[in-house]
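The other protein chains are all here in position, but one chain of the complex has been omitted.
Chains: A and B, in written order; residue numbering restarts at 1 for each.
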Amino acid sequence: MTRLDWMIVLGIAAALLFVTCQSATAPAPDRAPVASERTPQEQTPAEEEAQPVVDEAVEPVPDEPPHFEVEFADFAFPPTISDVDYHKDAWIKDDCLRCHETGVGEATVVKHEGMKPILLAAKCRSCHVLIPGQAPIEPAPSEEDSFFADFAFPPMIPASDSHKDAWTNDNCLLCHEDGVRGAPIVRHKEMPALLLEAKCRSCHVQVRSGAPVNQ
Amino acid sequence: METTRRDFIKAAAMTAVVSVAGGPAMAKAFQSADKITWHKSVCRFCGTGCGVIIGERGGRLVALRGDPEHPTTKGLVCAKALFLPKIVHSKDRLLHPMVRKGDTYERIGWDDAMNLMADKFAAAIKAHGPNSVAYYGSGQAMSEESYLANRLFKGGIGTNNVEGNPRLCMASAVGGYVSTYGKDEPMGSYDDIEHAKVFFLIGSNTAECHPVIFSQILARKQANRDVLIIVCDPRKSPICSKADVHLDPIPGYDLAVFHAMAHVIVKEKRYDEKFIEKNVQFKIVKDGAPAKVDFKGYEAFLEQFAPEKVEMSTGVKAEQIVEAARLFAHGPTTSFWTMGLNQRITGVWANNLIHNLHLLTGQIGKPGATPFSLTGQPNACGGVRDTGTLCHILPYGRAVKKAEHRAEMEKLWGAKPGTIQPKPGLNTIEMFRALGRDEVQAMLVLTTNPGHSLPNVTPYRKAMGETRANKPFVAVIDAYPTRTTELADLVLPAAMWSEKYGVFGMSERRYQYQPKVKDAPGEARSDFDIVLDLAERLEERGVVPEGYIKGKFTTTDDVWNEMREASKNTAYDFMGMTRARLKKERGIRWPAPTEDHPGTCRRFVKGDDPCLDSGPYADDTVAEGDIKFYAAPDFRATVWLRPAKPPAEPPCKDYPIVLSTGRVLEHWHTGTMTMRAEELRRAQPECYVEVNPEDAKAYGLRTGDRVRITSRRGESVVKARVVDTPRPGMIFVPWHWEDDPSLINRVCIDAYDPGSKQPEFKVCAVKIAKV
Partner (left out) sequence: MVVIGAFARVEVERVDSVQQKIDAMPGVSTFDLGDEKKVGILVEAAHMEAAHRVLTRDLREVEGVLGVWPVYVHDEAEPDEVRQAVTGLSETAERK
């Protein structure tokens, strides 16, 4: 083989490996497809029988939403809660905003702008229903945010009971260094020790800072 | 993005390595061969002047971090700085010049915009004289920009109507330093934090307003059990949780507290007799003129301020005052203060009284012992105070009133002798009042937001924007739409921090270079370019002598070199700060008269301050380590016997509550920058008023209720937070929000200190009611 041949082989191998890496990082669905999503070849006979019959002689009518749905405001219906492990206590717990106001753990960020504080103190599942089997929604990254380095902006501190003294305390790492009480573990890799001694709220701003969580 | 063959091959190489040796989730990082390039710079926000490194990729700012190599801030920054990339790239940056047409704005070209501005200024000058125009600048413009504007207006046009927003924040500190030591600016530095045993924090919510300074103070306290903190503040700000003594005087009645502390120091003989004998004099103002008194006279004066006598009037317990005084005297003590002392009608006096305590105890010029006024803006010191861009001063410690100072600057600037007027121009409040009376016919507002930041702002907003016959022409230079650009006749889009290069000078006399890292968006230009362009067009119109500025400067480098010349042989002497040095080093503290001088840690100290070694202040008779106040009359700093004057508008029956305004960590000034970072906005999304639980009970208020706050001047409606941070009888409102109901400056008073001309934002009388 000539040198050029070696270069071509190496290049193809690198490309293949690259592509494999890319697809390896994409999250795999964590549930089996339901019946209506499987192809006819995959469906069981019983499932096939249960499918609606399509008369091929009739011109297919394009799907249109039922006309009453388009009259609702786009903020009308609170998003549903996905059926995943970390939502399993969603009924009992009321600290959803701990992750969902700050985006920690790739949680979808919700803002509840303009909502009365008393509603924010209520159990989240009073308004947000959990759909059995529903997969987590992948948040669409905003175009302008994609320009910034992914380490650029420190995560926000949630406005939860466990963080209500975030201003005066400087012992955040007591929980966040080892994940005590389910706290997200932070490493602050490459950060000089002096910065770790500063008040955490100097860099990490708190959602609705200073506003009481529960009234 | 254009990808070259080389880029492609590099990407393939990196991908191969990642595939073989990489950890998880690395694929995203290698879609482009571009790396982040880090540029050393200085933060855009407060006067701490934190060293930062700006991450740039492909001509965009992508991240920011504290600079770990910075000698004083050592990599510490606060959250505001971290979000600067988002702020700079905000989608609503001003991109084109806009001219007002009725109720709307239309885009025009730069040439037309500059011709319009030059025509308006020239017409006003020709018809009504140089004092019919004015300049209102900023402690956020670069030093070269302020210096150039000052040069144009004072030495070119011939008017002293040159002001800047440091008049609203630092003028009293200037007055305090000048009246006590003969020259402005702190004599200590941040190095003193590492040596102090006592920190006296007065009228300063250091934790939220200068977070990096507070982090260093806390670190010192946590590492040394014998380090103590005394706080003097009517409000229980976050720093009070770490205070060993908290003095909470009735707002506006703290001067008696400082005299009382002096009383304890004198009575218990905790003063430094030798230091006083050698370096201090005592003065009182009698019949409008200062008169000397001796130590005995001072002692007698202090009798009225014995701690137990001032308990009632100040609201501070005698034993607390005694404890604070004893701790202060023990030292070494570093005092830090900001707006709580400065934004008062007795601001200069309040500053004097803090200097008194340091002078009495000899706590000055020694490691850890210094009176240090913290600056609010990133370049109020270097850019406005030092360059003399205020109505009564000239560059580097000179005054318009002094004939020799005017002559020096006229010579350096190439101005005709007699151009600089001997009388100070209009101070900020009087300037905007004159604008309202149409006596000022053209004004240039540069990188500041007076339509939000002036006290009692309503009449001044009318002055700037109300349509009327003979309305003055107002041109505003800014990077974002603000409550001031909406009033302007001409809006000029400005390049922001990181889009132009120049110098910022922060609290500890450190001048730091900031590089240009990216291009300005749209047609935005730097303030320097705009002022230079205006100067040249005014020369063409014959209202500025031809050749006064045109042809002399091309870049800020040229201006910087002239500034160094202007500082030569003054107490500021920074001839040694060449551009090359500033680019390489992480700031240098003046004085630094030669290129090999490392900069000055402590002024007035022999062996540290080079002014004592060479130049007009040189003195070989001073021993190493000794202090000499070489700029003070008779080389003695002055302990002033000031009256304990109350505020301009104390509470009364109709307006029984004291309003004080201030700041929160997540926002800065008028919020034009911080409100454009989503996280900072979400952290503090709306304005609020802190109400003490006792007052809340009396007025039937709960957290979340809307409260109308009314003064003799205007009203605001904001949400209540019932907390015990303000003392009873006092409310606190942060001033960052620009929407009409939250614009708390409509309520504040514009009475000002007769010495410093700084308004009293910190105390006015209001009434409150649930809406």
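Convention: a contact is a pair of C-beta atoms (placed from the backbone, for glycine too) under 8 Å apart; a residue touches a chain by one contact, two chains touch by 3 or more.
Worth saying up front: this structure is predicted, and the values here are computed from it rather than measured.
Participant: Have a look at B:A13, B:A403, B:A618 or B:A698 and name the one touching the chain we're not showing.
Facilitator: Only one listed residue reaches the unshown chain, and that is B:A13.
Participant: Going by the touch rule given at the top, which residues of chain B touch the chain that is not shown?
Facilitator: Chain B touches the missing chain through residues 6, 9-10, 12-18, 20-26, 29-30, 35.
The criterion applied here is as follows: only the chains that are shown with their structure count from here on.
Participant: Provide the C-alpha centroid distance between chain A and chain B, rounded to the nearest whole angstrom.
Facilitator: Centre separation, chain A to chain B: 42 Å.
Participant: State the interface residues of chain B toward chain A in the complex, per the touch definition above.
Facilitator: 12, 15-16, 18-20, 22, 24-28, 36, 55, 57, 60, 62-64, 66, 68, 74-79, 82-83, 85-86, 89, 91, 207, 211-212, 214-215, 218-219, 222, 238, 241, 664-666, 679-680, 682-685, 688, 702-704, 721
Participant: Please give the residue numbers of chain A that touch chain B in the complex, ascending.
Facilitator: Touch residues, chain A against chain B: 10-11, 13-15, 17-18, 20-22, 25, 101, 111, 113, 116-117, 144, 147-154, 156, 167-168, 170, 192, 194-195, 197-199, 201-212, 215.
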